[in-house]
Every structure is written in C-alpha cells, then in structure tokens.
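Next up is a structure, given as structure tokens.
Here the complex is missing one protein chain, while the rest keep their positions.
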Amino acid sequence: MDPTEREVACFEAGIKFGTLYHQFAGTPVSPESAASLERAMEAAVENQPHCTAVDVAILVDELDTTHDYTELTGRYMEVHMRIDYGETVVRTEMRMEDGYPMMRVVDVHEE
Amino acid sequence: MDPTEREVACFEAGIKFGTLYHQFAGTPVSPESAASLERAMEAAVENQPHCTAVDVAILVDELDTTHDYTELTGRYMEVHMRIDYGETVVRTEMRMEDGYPMMRVVDVHEE
Amino acid sequence: MDPTEREVACFEAGIKFGTLYHQFAGTPVSPESAASLERAMEAAVENQPHCTAVDVAILVDELDTTHDYTELTGRYMEVHMRIDYGETVVRTEMRMEDGYPMMRVVDVHEE
Partner (left out) sequence: MDPTEREVACFEAGIKFGTLYHQFAGTPVSPESAASLERAMEAAVENQPHCTAVDVAILVDELDTTHDYTELTGRYMEVHMRIDYGETVVRTEMRMEDGYPMMRVVDVHEE
C-alpha cells in the first residue's frame, strides 16, 4: 500500500543520512580541517528537500593523527538531523555503537 | 514519539538510496563498463542491514560518450530496492522526473 | 627506471586532483552552500602530503538552480594547486575545455 506521510518523512530522513555518510566518508581530515568539513557537510545536506537542520560534530580528539591526517569514517563523527515533511517532523541521529555507525530515528511527530 | 516498525523500515530504505547514489555518483562510466558497475552497486548496497534486493539499471543508450566515458549521475540510472525489516517489506525506486532523480517509496506492507 | 624527483612531484600532484574531484563530485551544492564547500575542499586536500596550497572556485553563477541545488561536477569549478616535493614545485589547474574537466600541469621547476 502507499506509504503514510510519516513513513515518507522517515524515508526522506534516511536518504539524508546515506547521502551525508557516503558523500564524505574517505575525506582527508585533521584537527585543523575538521571545522570546515563540519560546516560543508551541514550546508550540503541542508540543500536536500525537507532537510531543515543538520548538525555534524567531528570528534577531533578521536582523530588518528599518526600520519597527521586520517580519512573520515563514522567513528569520527556524531550527527543530528531534523526533517520536516508536510506536518511531520523527524529527528534522527548517528553515533557509534559496538563499533558500528548506527543511524536511528529518535522521534517522529506531527506539528 | 518512537517510530513504528514501518517507519523504521522506510528510514532504512532511505539510507540505502542515499548510500547508493552518493557512493557511486561521479564514477567514470562507459557502455563497456556499465554492467560491471551495476553488479558492484547492487552487491555493495545489499551488504547493508535489511537490504534484501537491489536492482540497478544503467541507461547505456543515454550515456554521453562525446569523451568516450562520462560520470555516473541520476540521469543515467534506474534503481529498485526491497527492504525487509521485521515483518515489514518496503519497495522503493529511483527514476528521473523533470530532470531530478526522484527516490520514492512504492509500497509498504507487512508479510 | 626509477622516477626523477620532478616525476614523483607530478605524480603527487595528480593524486591530489583525483582526490579532490572524486571525493566531492556529487555533493549537493547551491549558491548558499558553495563557499563552505570551497573551504572544506581546500582544507581537506591540503592535508595530503606535499600539498602546499589548494584554491577552489565554485562557479556560483553557473550552478543549475532549477531544483534549488545541483550536484557538484567539473563544470562548476576551477581549481589551482601547488605541490612542493623536495626542491620541486609543481603548479596545476583544472578548468573546463570542450565539455571536459581538463586537469593540467602548468609549471614544474626547482626552487
């Protein structure tokens, strides 16, 4: 059957997470460049439809600096997003759990 | 409030689309290399949790071959996916509409 | 035979261009987000070894805004880089030529 508005809103939320992760995974990142990458990731994904707010925190203290820089992966970031689709608001987050970058719907409600 | 099983299933479906698109957009592609890229995209995304089936069709006749190859974008592919999460099945597709690669939930149901 | 210092410097310069292009091609970009993406691209690639300076100009007036944003490709950017390897300095650029994003070594010399 057709999806409900809430289901479409959650689908849209998922698209944004897959976009953010796979567009930017592998980017060379260092403590010095982390802030500019956070801003660019947020602004890039906020361009997508229904994406109201994106907050990316690169975990600078966790970065492996053995070779001065490393490549961005899920272990080095925490992300929060808000999606507005119709009357529905979806809040999502990504954080590491058991060595896996877990993406999760935190809350869905109508406003 | 917490998402329902169907809403989580739709979120998972969205993640897979964002992954597929932004991991592979920009890949050099030609009529000769298209088939291997289709297979790799399908197998890569099917690795992700709850992703039962991915079908990627690169539109070989549409590829710009002025310079022998071009870069993969949404205009050159159609994608269908099936997500199984708990008892819920989500079917999704991507195709061009008005010059935009539209990703859509086609069907959600419990089995 | 083994490469000369100048040849290795040119190899290093090429790596940076391939990195910059294929890491960021496909990123959602709009006139509003272009500046943050320019900064992030510059800072990310400058992390790589021997990469002294990167200048990215996203051609904001060229961006297709039919759907508010578009995906970054070579047609929307011009890039200049400087590589320092040993005593050798390599200057490179990327710009569109005949619809192809041409990457070129502009100058190689010892300092």
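Letters A, B and C mark the chains in the order given here, with residues in each chain numbered from 1 onward.
Quick note on the criterion: a residue touches a chain if its C-beta (ideal position, glycine included) is under 8 Å from a C-beta of that chain, and two chains touch if they have at least 3 such contacts.
Just so it is clear, the structure is predicted and the values come from calculations on it, not from any experiment.
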| item | value |
| --- | --- |
| Residue among B:Val29, B:Val89 or B:Val105 touching the omitted chain | B:Val29 |
| For chain C, the residues touching the chain missing from this view | 1-4, 6-8, 10-23, 90, 92, 103, 105, 107-109 |
| Hidden partner interface residues of chain B, rising order | 19, 23-24, 26-30, 32-33, 36-37, 39-48, 68-69 |
| Positions on chain A where the hidden chain makes contact | 21-22, 25-26, 66-67, 71, 73, 99-100 |
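The working rule: only the chains that are shown with their structure count from here on.
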| item | value |
| --- | --- |
| Mean-CA-position distance for chain C and chain A (Å) | 25 |
| Chain centre separation (chain B, chain C; CA means) in Å | 29 |
| Numbers and ranges of chain A residues touching at least 2 other chains | 19, 23 |
